[in-house]
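What you see is the complex with one protein chain gone and the rest in place.
Entry: subunit A
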Amino acid sequence: MTLDAKIPEGPLEKKWSRYKDHAKLVNPANRKKLSIIIVGTGLAGASAAASMAEQGYQVQSFCFQDSARRAHSVAAQGGVNAAKNYHNDGDSVYRMFYDTLKGGDFRSREANVYRLAECSLNLIDQAVAQGVPFAREYGGYLSNRSFGGVQVSRTFYARGQTGQQLLLGAYQSLMRQVSLGKVHLYSRYEMLDLVLADGKAKGIIARNLDTGVLERFAADAVVIATGGFGKIYYLSTLAMGCNGSAIWRAHRRGALMASPSWTQIHPTCLPQSGSYQSKLTLMSESLRNDGRIWVPKLENETREPNLIPEQERDYYLERRYPSFGNLAPRDISSRAAKERIDAGFGVGPQKNAVYLDFSKAINEQGKDKITEKYGNLFSMYKKITADDAYQIPMKISPAAHFSMGGLWVDYELMTTIRGLFAIGEANFADHGANRLGANSLLQACVDGYFILPYTLANYLSGELKSAKVGIDSPVFEEAERDVRNRIDRLVHIKGSQTADFFHKELGKLLYDKCGLSRTAAGLQEAIDGIANLKSAFYRDLLIPGEAGDMNAELEKAGRVADYLEIASLMCFDALKRNESCGAHFREEYQTPDGEALRDDENFCYVSAWEWPGDDKEPILHPEHLEFEFIKLSVRSYS
């Protein structure tokens, strides 16, 4: 298999318009004859479903939550980037393109990243038209702030709830299409398999989570917009239901997975306090605009933070990365925190955190200004920890957050299965080995609002004459039987441990061996450990209740079963990449001062993996990255 990214010819800034000029179209009268399944109703899924329905296609939209409005995009706090240059501070599409490419440690496609920056301009217009209440200046113009890894202010925000507001904009557009009968929305449904006919994606098998009944859905194309799989670490910033099952099922049916080990560990989350803990809450990166990160200079410091004098504090980000300081990119900030914590300078009862201190900002700007910018974050912090961050510094620590890896897609966002598209965090496309803050909301929106409507139409134009595959056809029968067998197998184990038990074990193993830093020996151990855990899972899992009924434990078990396989591929991916880049830090490959050491000679590619069948070694198909327009450089933030 040779991977063709299908990048249009021509200069960087003309590629996307050239594509749009030549993409095939579907006549408005024919659009209602074509149907699309979109799985997931986050920013990518909802924006795609609304945009496609507005054009006249028949859309079936699925989410596992009880309402489309609850998809996890809702939890994104800080903001969304756009190269509007409203602040006259030197921003441009090219600058944003370069920042994003550099932020990703030069492991993404030039053409994709440029398009992301280019479409960012329209996104802000779109969101404002939908009524998204972005922050404004006193003259009524849109306001911006700065995020990690950049030196301009290009982040648009709605207090600390930007994801919620953007999602509600997309959700409302989706609801409008539902009321017009253009979208059929299936909430509380989970996709459990992909159905192929003649090698093309033609439908899905989904389980009604309220009744346990398996149902079949047919369409002319399938779009996966199910987000990332960071919940694989169990403790993460993701929602409890976030999962990798849709993408994994697609992978097992033939879609390649790209660089699955590239996971962003977010530097500013609340530290773990006990074994019962179910999630690590994120505190927005925007806090690093005004908060200063430090640890005591003294090992085993016992004084309260406010009693430690200035000269005995180590502002380690400002020390190591003077030009970016507290706004160094996420991978670098997380690793720097881990370095200090591992060296014995961690704070808090478990010595697993660092301080994020607002006293200087409050002195300089006043408490009211800080409240206006971050009020909801401070109150969230207090609700969870009972501490008042206006009085004493927050305690933060790194946690699994975002999957840069995902289904491999070409420039059209189509996977290696014809007619199967992946958008938003579910694909790997734009962030390289590390995502910059406020680029995830952007990518999800741009994929759904602005890219898919062209590329999917281009594909669908060829499907008008294809025979429809009905849900009674053998391919659906067979796929449903596979799903049923899988579920029966899980339910009949009747062992002695819960799905959560295995998930927590897997999470610990993965965080230690395939988290912030990795070694060949550790990854090999992890691969063996995961194999053992997988056999224990199939020997000793206990699911109460029945398959044909509402059953939260069965839902969890199905997701953990897939996580066990994804985890193994992640470790394999990390093991075979003998370099450090972005969030992928292999201890064997670092500079003398502990920074990531990239190997452009041998690893300037995205690793796309083919499913080899159970218990076999995955097959690598490298997509070599060509840099035509920029020069690869060492990613320095000092």
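The criterion applied here is as follows: contacts are C-beta pairs under 8 Å (C-beta built on N, C-alpha and C of every residue); 3 or more make two chains touch, one makes a residue touch a chain; residues count from 1.
To be clear about the criterion, contacts and distances are computed from a predicted model.
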UniProt protein name of the chain not shown, from "Fumarate reductase", "Glutathione import ATP-binding protein GsiA", "ABC transporter permease" or "Extradiol ring-cleavage dioxygenase": "Fumarate reductase"
Contact partner of the left-out chain, one of A:S153, A:Q172 or A:S473: A:Q172
Touch criterion as defined above, residue of A:K15, A:R115, A:R159 or A:H266 at the omitted chain: A:R159
Option touching the unshown chain, where A:S278, A:N485, A:N578 or A:N602 are the choices: A:S278
Contact residue for the chain not shown (choose from A:A29, A:A386 or A:A467): A:A386
Where the missing chain touches subunit A, by residue: 47, 50-51, 54, 65-70, 72, 74-75, 84, 86, 122, 124-131, 133-142, 158-159, 161, 164-165, 168, 171-173, 175-176, 178-179, 185, 187, 210, 239-241, 273-274, 276-279, 281-282, 380, 383-384, 386, 449-450, 453, 496, 498, 500-501, 542, 544-545, 550, 552-553
